[in-house]
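A protein chain is absent from this complex, but the other protein chains hold their places.
The chains carry the letters A and B, assigned in the order they are written, with residues numbered from 1 in each.
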Amino acid sequence: MADSGQQQAPSSAKTPADFLKSIKGKPVIVKLNSGVDYRGVLACLDGYMNIAMEQTEEYVNGQLKNKYGDCFIRGNNVLYISTVRS
Amino acid sequence: MATEEDNTVREPLDLIRLSLDEKVYVKLKGERELRGKLHAYDQHLNMILGDVEETVTMVEIDEETFEEIIKTNKRMVPYLFVRGDGVILVSPPLRS
């Protein structure tokens, strides 16, 4: 296994990939290049930053515009993924 | 060995795989939305949809009052190939 035997990195040295691994199943905000925000639970993501989310709410200019049970976001549109206190 | 119709979502595209032959909602660039049955897709999110309703939303500003006038155009297409690079979001139908 790639992880076994590896020293626990101090949190300051966490790589972006470590961060992404650590937030699966957590509530997140995904901001797209268009400025639209998606709030929901991160189901999974891949190397293109394609994202699967659950219980997703779409916010345009801070206003709730839509809700999706499940949703797939194409990675090229993603500006950032941020964690959020639930 | 995973079964052929594996219902778990390990990577984001699994969500699309599970929506095959189901009605999906697709949000596209340029204020376009599609609702239709997903018949084919690939890793770029190129897709073929059937019985598609396309909605195009336009916002115009009234020059006198500066009010936003939102106009939507809808049309039906029997079968539509969608190029993946225009896709923002895909959502399966609400599953109970």
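Brief remarks follow.
The definition used in the following text is that a contact is a pair of C-beta atoms (placed from the backbone, for glycine too) under 8 Å apart; a residue touches a chain by one contact, two chains touch by 3 or more.
Here is the rule we use: contacts and distances are computed from a predicted model.
Per its UniProt entry, the chain excluded from the display bears the name "Sm-like protein LSM2", taken from "RabGAP/TBC", "Mitochondrial import inner membrane translocase subunit", "Sm-like protein LSM2" or "Proteasome subunit beta". Contacts of the undisplayed chain with the visible chains, over the whole complex, involve B. Mapped onto subunit B, the footprint of the missing chain covers residues 4, 13, 17, 20-21, 28, 30, 39-43, 46, 48, 50, 77-83, 85-86.
Throughout what follows, only the chains that are shown with their structure count from here on.
Only residues 9-16, 25, 45, 84-85, 87-92, 94-95 of subunit B touch subunit A when the two sit together in their complex. Residues of subunit A that touch subunit B in their complex: 32, 34, 38, 43-46, 50-52, 56, 68-74, 76-77.
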